[in-house]
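The complex appears here minus one protein chain, its other protein chains still in place.
Chain lettering (A, B, C and D) follows the sequence in which the chains are written, and residue indices restart at 1 in each chain.
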Amino acid sequence: MEVTLTHFLIVSTILFCLGIYGIVTRKNAVMVLMGIELILNASNINFVAFSRFGNFGLQGQLIALFVIVLAAAEAAVALAIVLNVYKTFVNVNVDEIDSLRD
Amino acid sequence: MNESLLINFAVVILFLPLLGFIVTLLLGKKVSKIFIFENLVMLIGLILSIVLLIAKVTTFNNVSISSEFMWIDMGDVPVIGQIQIFLGLLLDDISALMIFVVFLISFLVHFFSIDYMKGDIRYNRYFAYLGLFTFSMAGIVLTHNLLMMYIFWELVGVSSYLLIGFWFEKKSASDAGKKAFIVNRIGDLGFLLGLLTLFLTYNTFSFVEIFTEISQGNLPLNSEFGLTITGIFIFCGAVGKSAQFPLHVWLPDAMEGPTPVSALIHAATMVAAGVYLVVRIFGILTADAMLIIATIGALSALIPATIALTQNDIKRVLAYSTVSQLGYMIMALGVGAYKFAFFHLITHAFFKACMFLGSGSVIHAMHHEQDIQNMGGLRKKMPITYATFLISAIAISGIPLTSGFLSKDGILAGTYAFGTLTGHWYFPFIGFLVAMMTAFYMFRLIILTFHGEPRNKEKYEHAHESSFIMVMPLVVLSILSFFIWYTPNPMDPEAGWMYSDWIKNPELHTPENLRFGFMQSDVTSVITPPGEHRIMYSETYTAALHHVHGSAVFLSIAMAVLGILLAFVMYQWKKISADILADKLKPLYKFSYNKWYFDELYHKIFVAGTIGLSRLIAWFDLKVIDGIVDGSAAVTKAFSKSIGWFDDNVIDGLVNLTASVSAFIGLIFSKFQTGKVQTYIIMVIFSLVILLFLFKSF
Amino acid sequence: MNFESLNTSLQFLKPEIAVSILLVVVVLFDLIFQNNKKALPVISITGLLVTGYFIIEQFTLNGYAFNLLTADAFGAFFKLIVALSAIFVILFSISSSEIIRCEDRQGEYYTLILGMVLGMFLISSATDLILIYLSIELLSLSSYILAGFVKTVERDSEASLKYVIYGGVASGVMLFGISIIYGLTGSTNLYTINSILQSAQLGGFTFIFAGFMVLSGIGFKISIAPFHFWTPDVYEGAPITITAFLSVASKAAGFALLVRFIKITFFDSMSESGYWILLNVIDWQSLLVLLSILTMTLGNFAALWQENLKRMLAYSSIAHAGYLLLAVAVLSNEGLIAVLVYFSIYLFMNLGAFFVVMLIANKIGSEDVDDYKGLGSSVSFLGVALAIFLLSLAGLPPTAGFIAKLYLFIALIDANMVTVAIIALLNTVVAYYYYVRVLKNLYLVRKEVEMEPVGVSFGNKIIILLLLIPVLVFGIYFTPIVNLAKSSIAFIGF
Amino acid sequence: MNFPILTFLTFIPVVGMIVILFLKKENIKGIKYTALIATGIQVILAVFLMGNYNYSLGGINDASSFQFVELFRWIEIHDFPWIGTIKIDYFMGVDGLSTPLVLLTAIITFIATLSSWTIDKQLKGYFALFLLLDTGMMGVFVSLDFFLFFVFWEIMLLPMYFLIGIWGGPRREYAAIKFFLYTLFGSIFILLVMIGLYFSTTEVLADGSKVFTFNILEMMNTANYTSDGILSPLNPNNWRFLAYIGLFAGFAIKIPMFPFHTWLPDAHVEAPTPISVILAGVLLKMGIYGILRFNYPIFPEITQQLAWYIGLFGMINIIYGALAAMAQRDFKKLIAYSSISHMGYCLLGMAALNTMGISGAILQMFNHGTITAMLFLIVGVLYDRTHTRNLDDFGGMATQMPIYTGFVTVAFFAAIGLPGLSGFISEIFVFLGAFSYDTIRIIAIISTLGILLGAGYMLWTLQRVYLGTLKEKWAGLKDLDRREYLMFIPLTLIIIFLGIYPSAMLDVMNTSVNTMVKFMQDSQMFFSSFGG
Partner (left out) sequence: MEIYDIIFYLFAAITLLSAFFVVTSRNIVHAAFYLLFTFFGVTGIYVLLGADFVAIVQLIVYVGGILILLIFGVMITNKITQVDIKTGTVHTLPAAIGVGLFTGIVGAVILNTEWRIVDSPMPVATLSTLGEMLLTEYVLIFELLGILLLVALIGAASMARK
């Protein structure tokens, strides 16, 4: 079967959904962050794939670059926050940090 | 003396008592002798009313004088046009006569009270109230329109409320005042409705204008039924004020008031207002309405009379007697014996006031003892009181030579004639029966009070004849109970000036087809001067009246004598033991003694019913209405944050449904807020799915 | 791209540039004068005032910059809101005990606030999806940190963790949506997308799907249901100054974006009676009405149960987002005016409420509604001010809040959306309950022990008055704000 | 008239409020007298207004026959998208409908101020809110622009909430919030209809352009309806009927009309005496006033349609209120329910749609205002001395406080409609009116029961509290003092004066009422062309 755009899209879709699944189910905050990275990667695949197959020029790639940069920044910030949570709560289990609620 | 002066006299007469009231009320605290002013005012009023009466019956005989001013101007009302409400006075024969009666008795009662009320803590207040009452009564008498009649009607109710409940520290007194006012109001509702009906049709309250319209054929609500019902409605007012069945219950209770008040209000004037009202509207009554009026009157004559037979309270006996006599008058009006009814109103006023004042004198002497079983033998101690009381009793029993005979006999003859003409025989039957009962219980009263041996020695010892101030009115009133004031012929009132000249048949405005056959307008008649459309009784009626007159006289005297004899037999000579008789007829006796259980019945049905309903409504208000609202506004309760909130309020289900729903919404919304961020994300995913599903079709 | 076009583009970017420079200046100042923390807010405010000048300039300056961004009155209006609220928030921060406690990190604090401001500026005028995404991220990253700024406190850390996770997912989803739109149209520029949409019937459900994903990113920012879940938790946890800033500025920028996104991307033509006829791609009106009713109902009803005032105000801000969304849902310029009027009033009243809550919390150390019991007489001035702000939030005449709601309802009824209007009105009644509940606790409940009066410094009084006077004056004489709003709905290109 | 008397009338209390806010908390005398002076000036202005009132001008729908008119553009925004110019006028004026109520408001507020002398805590706040409330009330009665009206309408809400909530009795919070939510609930409907009407009517400006308008008078002019406005009869799918119901409900809550009445007993029971006086004396009138000012002339065709129901609710109010009053043990609650009953007469009179009925309703408003104010003062006087309101606790007060009881008697008898006192005239007019309108004749007949029931519970109360023997524990009570005389005497004089000479008030409103009835009848023609 010839690899077409759809294949790439399927890969990205699965990656995206796995990412969300990870975010929702993992207890550990760092693992949740990993899930977010998966989502961003999935979108990136989309951008690059679209720009490749749709002949949209290199804009897609550029966007992917931006997103990578942003992902890095976000990861840094998020990790700093996780560390801070660890300092105050002594664990980073997302589901246990629920003192703010109704 | 001209007409405008006369009407000015009327105005002065009307407002004098008001002046007395205001001055006495305001200065009552400061000036202890201010009651003298009130008495003086009444005296002036009396003199003026005498002047007025004389002027009226001499110079201005047959002339109606009225004067009015615009009270309210509604402006140019759409559709109807100008609506203006006038107030004013009307001075005709009956009002002139009536105002004199009112002022005479009022003055005498004022005078009597000077001694009777001595030592009361609210002495001056009492006179002020008497003044207010007299003012109101004068208003009723002198008014030329129905609205003003209604206004003073209510004012009379209030002053009577104040006077009955004068000794308000006694619960029974304040109860009685309240009862009187409320029972009166029931009748007033009818009056009000009649008023409304008439105004609706004619946009005026004035008697004259309304009568004119009706005689031109414009009937209220444009139907014959409307005219009948209007008459009955207005009559309702009379039922209340004149204590007619079924609203008679207030009058006996009203005896809680000071006795002079009973004399003034509950014997002579206020209760007579009802009769006066019917007299005023007599011209527009239809045959149907009259029949109802007669029936009510008959019942009111009969029932209280039976009750009076067994009562032991001196004032209550008089009270029931009053109701009974008023029933007579009403019945008389109902059967068309207009003149006799009004005549009886006047004669009754005198002798009944005399009896009340006499009983006051007795009560005063006995230190507020009212039970006749504790009296007896007072004849010796209080000769003048006894004499006057006796004269009045004879008068009320209808023994010849008294005024009572003249008027009562006329009424009986009227019912008799009515019976012969229309076949309604129960009116004369009741009339004669009641005549006998009246004589019986009156003499029972006299015998038990004045004759025989004193049954309460101690009180008897202290009893003494009253002072001049109290005796004088008795004497005056008893003198007025003789025939001579009314007619030269003691057997025939028609021979007298009062009956023939002063009281005249009214104009009749009811359409021909709605009248009794024997009552006709004399438009075609040549006997009366032209322009006066007074009632002309048909030949048959006159004939019937003449026909029955002899037998009526005989019967009525026989009945009276029979009653008196019976009283003597039972109580004086004790041939028949009253106790044994009572025992034998126990059910009847009890029925009568307990006043036919009217009070109990009314209390059960109306008072308890109303209060029960009101409790129900209050409950409903508190629980249901409030509940529903609390619920739907919801929030009010939402702050009771407990979840077991539902249980607390299950009592009223209706409430909770709405309440819980809206409080629940909030609760559910906040339940979503678990504090777990991953749950949030799952929920977002789900809601995105749902949203996509909802909008996929687009 | 030549220098000249670069130059033209830059002149449309003056406010953004000013803020960027300010940001750098603050960083540098903090580095160099480490001990002079007091000067930081002064510098920031001065800088923001200068920025404000450029913003006002922009009201009359229209143009595209780099094809990524549009300078127009509409954007300028929201930038003004953002700048104003930033100034107020900085003023608040000076006396916030939470912020004072972190004295050594004040430099970061102001830098991050300016970072947020820059992000919001860009959001308000961005017309390119990628710029939109990135500026949202800039805003988010700064606010993640700020939400947990007082890091030693548990609720702060928790708030920032939740915020970052939730935000990360939301922006990830949005990015995925953007990628699909890119795949469908080959462009990320809204104008280009619009022209493509106009010319060809595109992708049906795919576009809806992508649109929803983008919407979820925007919805996260303006906290409309069902993307609101973070709001109460973060608002409660974050320092109150930041909560205030998020609830006003961030929401304003988000709405600017939403309106721009909808109007530019899906615009077809303008009907004669003044309504936007949108392309037949997504049924925006039903969607927005649905979401807004959900949002306001949820916000109002959930607020009924709140004990923490900050949390209650969080729900109240959700409810307000609902009202605002309803005004957007009218899809007319009239509705847009309602949005703008609403925001310009919301700015004052919401900030005011938060500020007073902050000042009281500074003194009594609590934001619990129950702790307000019987406080009325001891916080006389603050109490009255809070009362007015809350009632204005509730929409009681003659406060400005009423005018805000009035214009909303005018727009709704003119659009014949009476049923929706009634639902919204019933919602406002519910809202009264929880606002008034605070006042009830303040004044109606009598307290056993008499509190000593809580004084307010002169400076803070001035700040409160600065917020209070507009709330009262605009309630009675609202011509200026309506005129401003009217002149600010001009979109470039339409 | 150049002197803007209505503005002064309305805003003098605000001036007073500002002065009070600048006074020190401790300056009790200053605060009290400032309030008294402010309300006193109001009374003087109101009397002046009455004195200069031209009886022959109708008002209602004709701007030129309103008096003391003040009109200037308050808000004017040009080039609003698709709407064009938005304008809101500061439009005040009085006609026969509002003049009696203006006077009433001034008098009642003044007396309530006197009655407030016994308030002892947080005086400053109290009088500030009190005066604000005053402004709101006055504003409601003189506004002729719907928007302005609404603003005043809402201004009253909050001071009232606080006045009940802070200075009230034990359950004040509940009562206050209940009052607040009820009224608010009502006002949202008013708001909706206001906006709806705004979009349905246009006004022609001087330059010939047509703009939407909040001007009430322009709303009444059938020529001003737009073709597609939501509440325009020209629009076949209009919402007029619903709008009428909504508006009516909004006002009915204030009346309060069954079944929206339950806030009233609670509010009254908990409110301090002066606030009860204001509440009963003025606030309740706004409901009726609103219906007469808005529902009647703006929706004449629906009014005609629904007159029977209005009458029916009037009847329910009368009888229901009376019965509920009868069951009360709390003196104040009893009076509160009696208010409900009395306001029922207003509804009944209005339902008659004729001059007598509507005049009766307005007069009843005025009379009820004075009478009930007095009744609440009566309760207040007793409560001040005994600190209880339980009817069973009293008895024989007449012996201990005879002068007081004298005033009580006047007030009670006025309340049960005794001729010679003002209550009678209005009741009789209401009945005359209602009876004349055949649609509601039966209702009128049943409603007369209210007279009877009214006498029942009033006299029963009189008996329970004032008659009978004095309880020992009350032996030390003092009769009225000078300040209390000052509260009672003017009210008593008004009650008696209007009982004897009702024309003093009727003449003021006659022309207006006639104009209104005529206007409503005339516009039937217009509306009947749309098939009802």
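Side notes on the structure shown:
The rule we apply is simple: contacts are C-beta pairs under 8 Å (C-beta built on N, C-alpha and C of every residue); 3 or more make two chains touch, one makes a residue touch a chain.
These figures come from a predicted structure and were not determined experimentally.
All shown chains touched by the missing chain in the whole complex, by label: A, B, C.
In the complete complex, the residue from C:40, C:71 or C:184 that touches the missing chain is C:184. Only one of the listed residues, C:18, C:145, C:314 or C:359, touches the absent chain: C:145. In the full complex, chain C touches the hidden chain at residues 1, 6, 9, 13, 20, 23, 27, 65-69, 105, 108, 111-112, 115, 118, 122, 130-131, 134-135, 137-138, 141-142, 144-145, 148-149, 151, 160, 180, 183-184, 186, 203, 205-206, 209.
Those residues of chain A that touch the chain absent from the view are 1-11, 13-22, 24-31, 33-35, 37-38, 41, 44-45, 48-50, 52-55, 58-59, 61-62, 64-66, 68-77, 79-84, 86, 91-93, 95. Against the chain not shown here, chain B presents residues 678-679, 682, 685-686, 688-689, 692.
Note that in this section only the chains that are shown with their structure count from here on.
Between the Cα centres of chain A and chain D there is a gap of 65 Å. Chain C and chain D, compared by their mean Cα positions, are separated by 42 Å. Separation between the centroids of chain B and chain C, computed from CA atoms only, is 77 Å.
Along chain A, residues 20, 23, 32, 94, 98-102 each make contact with two or more other chains. In chain B, the residues that reach two or more other chains under the touch definition are 633, 635-636, 670, 673, 675, 677-678, 681.
Chain contact summary for the complex, chain C toward chain B: residues 161-162, 165-166, 169-170, 205, 208-209, 212-213, 216, 225-227, 229-230, 232-233, 280-283, 286-287, 290, 297-298, 301-306, 429-430, 433-434, 437. Put simply, chain D touches chain C in their complex at residues 74-77, 79-83, 86, 122, 150-151, 153-155, 157-158, 161-162, 165-166, 172-173, 176-177, 180-181, 184-185, 188-189, 191-192, 195-196, 198-199, 230, 239. Those residues of chain A that touch chain B in the complex are listed here as 20, 23-25, 32, 94-95, 98-102.
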